[in-house]
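Complex shown without one protein chain; remaining protein chains in place.
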Amino acid sequence: MSATMTTAATDHGHEAHGEHHAHHPFQAHHFDTMVQQFDSAKLGIWLFLITEVMFFSGLFVAYILFRVNYPEIFAYGHQFLDKTWGMVNTIVLLFSSLTMAWAVRCAQLGQQRGLITNLIITIACAAAFLGIKYIEYSHKIHEGLLPGALFSYDPNAHHGEGAGHDSHDSEHSTHVTGPMPARIGLFFSIYFCITGLHGIHIIAGMIAISWILYRSIKGHFGPEYFGPVDYVGLYWHLVDLIWIYLFPLLYLIH
Amino acid sequence: MATTEIPAGSGLVQPLGRSTAPDNFLTHTRGFASWALTLDHKRIGLMYLACTSSSFLIGGIMALILRTKLLTGNSVSWMSHDVYNHMFTLHGAVMVFLFIIPGIPAALGNFVLPIMLGAKDVAFPKMNLGSFYLWIFGAIFLVTAILAGGLDTGWTFYTPYSTATNTSVVLATMGVFVLGFSSIFTGLNFIVTIHTMRPPGMTWFRMPLFLWATYATAIIQVLATPVLGITLLLLICERLMGIGIFDPKLGGDPVLFQHFFWFYSHPAVYIMILPAMGVVSELISTFSRKPIFGYTFIAYSSLAIALLGFLVWGHHMFTSGQSKLASVIFSFLTFSVSIPSAIKVFNWLATMYKGSISFATPMCYALTFIFLFSIGGLTGLFLGALSVDVHLHDTYFVVAHFHYVMMGGTMVAFLGGVFYWWPKMTGKMYNETMGQISALLVFIGFNATFFPQFVMGARGMPRRYYNYLPEFQFFHQFSTFGSYVLGLGLSLAAFALIYSIFKGKTAPANPWGSATLEWQCSSPPPHDNFSQTPSVNHPYAVETQVYDPQLGGFRKDPNVVPLEH
Partner (left out) sequence: MNPISSLTSLFAQAPAAIENGFWFPAPSSTIAAEVDWMFYFILWINIVFFVLILAVMVYFMVVYRRKDMNLPPTSTSHNNTLEVTWSVLPSLLVLLIFYWGFTGFLDLRDAPANSYEIKVTAKKWNWTFTYPNGYADSDLHVPMDRPVKLIMGSDDVLHSLYIPAFRVKQDVVPGRYTSLWFNANRQGEFQLFCTEYCGTKHSEMLAKVTTHPSGEFERWLDQAVMKLDELPPVELGGLMYKRRGCSGCHSIDGVAGTGPSFKGTFGTEQAFADGSKHVIDENYIRESIIEPTAKVRAGFRPVMPTYKGQLRDKQIDGLIEYIKSLKN
């Protein structure tokens, strides 16, 4: 990746692509060529993705430390996470990555309808993901499975069937085995911080894709100029990738 | 662009006899909006310069008030314990986050970097302006924090104190969080600009060393700052929701915060010092009229410092209770990072050998830098040595050490850089004598302020103390008198600069004889920097520049064939 960019950077002075117009409407004045502009933004978005990885890495380090120090809270806590919903969400996000990649391809090929359709599907998938997260979150909030000091889940209250809860709730609780460890709140601190931050990135992604969608409808993109679709696509894949790590690390552990 | 129709002033060399360029970036457009919404890197640089310098003034006044309190070791009626604690916290936070970190990269770097590179602008001008406004928002958050209860955690926000105190920690950390993104955007912009905006002929090894330094700095900004971001976010969650990650009562680990914090904040020390070293490399070469000695070694040492700087954070934590093994490894790596700094100092000295050394104000500051930075760097050896650090940690010795590096290093280089590029920025020459006297006063005042702090630190005076024992009074009073001299020197420097705007002589395009590109356009530069892509020689081909008494500065001699140094 970077190798192509550096070569492109050093010989950007040449008219690498002869078919370029003298001035594309979206070429900023301080760039000599569209290629230079594209390479700059592409390098920029990759650097931004690196900062995102570093941003999440703090939480991953916290995860590793607490998992090593207190494995019991993870063994106990993960039982409260709904693997089915987690799996569904993983599939939803993977699918959205596919449609996003497809949208980039459509932009490059100038397929206006395909571009718009794929972007709409991507946004819909993102919304579905958030909807499912809402279901998961509200269930946990309802049960008092909350971070740190707010944690108020009472394991004894759930032994008897239907003790003030509808059957749906107690169905989830019956799978829990073993005594509740001290510090269990830390598991939910990490769960909420890391999935919450990821959720915020999903929302940011939806805003960015909506902006791309708006510009697509206005017909800004085509084989000559598709950079923004590409950049937002890269961001979306990263958000997707982070979930691919989160799902096994939080839901599928023993 | 309309401006390209006016060829004058935008060429490589200012024509003889012309006193002012008809169009430059300052006069290109007028009005408040033309500044507030500008995408011109030069104007953004100047706005950064004004804002960071104002922060420095505020932080400096706080420092003088603190030092005045410390004339006595007893409680004083005009300043309570809490006010003192708030003030040293804000002095640290303002100086670190609002002044030193953005000081050289965002203010001087923004102005100079694209011109030095031969580009019209940075790669992302809108992001550049965004970065400036993030700085403003961050500053507003900090000010709000001061008004809404203040902040008394120390600039390091150590948990669990920061989660327990009833001051505005959330607002202040939000401010620092936002400032972090300002810093990331600047860094990201510079990396991309250096990679993709170089004109033909500007190869990596034809870049002035200031660009190498800014590049290395930008790498740190992009890689380290996000970690500070997540740390502060966790701290905010800790305060608002009690997530317990740093709270021992809930099973969390307060020392983890220190690891996270220093993972950013130690590399941040290099965000502060690397660009300063870059400035000094330019100054020493220019004012010795000689190409820099050991160009590649200085360039690579910047990268080495940037990379090694990521591996030494634990040396802030030798007494924190981290494992012995960790302390030993961190100590070892800490010593390794001292070598590239030493290499730079030796190369600067070698540059002066057989030169023609001018003592213009920027050079006075550069020489002051070498003196003070050497002391700052060498005293770091005490702190890297484990057994000695245990005694010196969290005493005034540490305070003195980092002031020698941060203030004696970065701030002095910043001043040198401002005096150096001032004619380019404003088109005005300042009064040379005033500038030189300011440098002398800063030199004397600085040493008088901070050298006694080494001694009292080694004798056991802890830092962040409102009251102190009588045995330390001599050192404290000496230090306070020194700080007044230092304040006087800095005020004189500010006066010399501001006075020049109104009364200064018109500056020539190249007053110092440097061969780097920013001196090849007019002073001040035109809106687009270069109307035609400049021809790029070796940045230190000083032999191409000849002095022209009529200009009062240097011009390029077309007959000289530049050497590849």
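Note that the chains are named A and B in the order they appear, and that numbering of residues resets to 1 at the start of each chain.
By our rule, a contact is a pair of C-beta atoms (placed from the backbone, for glycine too) under 8 Å apart; a residue touches a chain by one contact, two chains touch by 3 or more.
This is a predicted model, so every value here is computed, not measured.
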item: Chains shown that the absent chain touches, full complex; value: B
item: Which residue of B:S320, B:S491, B:T506 or B:T533 touches the chain not shown here; value: B:S320
item: Hidden-chain contact residue, picked from the options B:T27, B:T72, B:S358 or B:S491; value: B:S358
item: Which of B:D40, B:D121 or B:D152 contacts the chain that the document leaves out; value: B:D152
item: Options B:L37, B:A342 or B:V561, residue touching the unrepresented chain; value: B:A342
item: For chain B, the residues touching the chain missing from this view; value: 81-82, 85, 152-154, 158, 160-161, 164-165, 248-249, 253-255, 288-297, 318-321, 324, 327-328, 331-332, 335-336, 338-339, 342-343, 345-347, 349-359, 367, 370-371, 374-375, 378-379, 381-382, 384-391, 393-395, 455, 458-460, 462-469, 471-475, 477-478, 481, 540, 542-543, 546-547, 563, 565
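In this section, only the chains that are shown with their structure count from here on.
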item: CA centroid of chain A to CA centroid of chain B, Å; value: 36
item: Residues of chain A defined as touching chain B within the complex; value: 5-6, 8-10, 12-13, 28-30, 36, 39-41, 43-44, 47-48, 50-52, 54-59, 61-62, 65-66, 69-70, 147-150, 182-183, 185-186, 189-190, 192-193, 197
item: Residues of chain B that touch chain A when the two form their complex; value: 1, 119-121, 123-125, 127, 184, 188-189, 191-193, 195-200, 203, 222-227, 229-231, 233-234, 237-238, 241-245, 247, 250-253, 256, 260
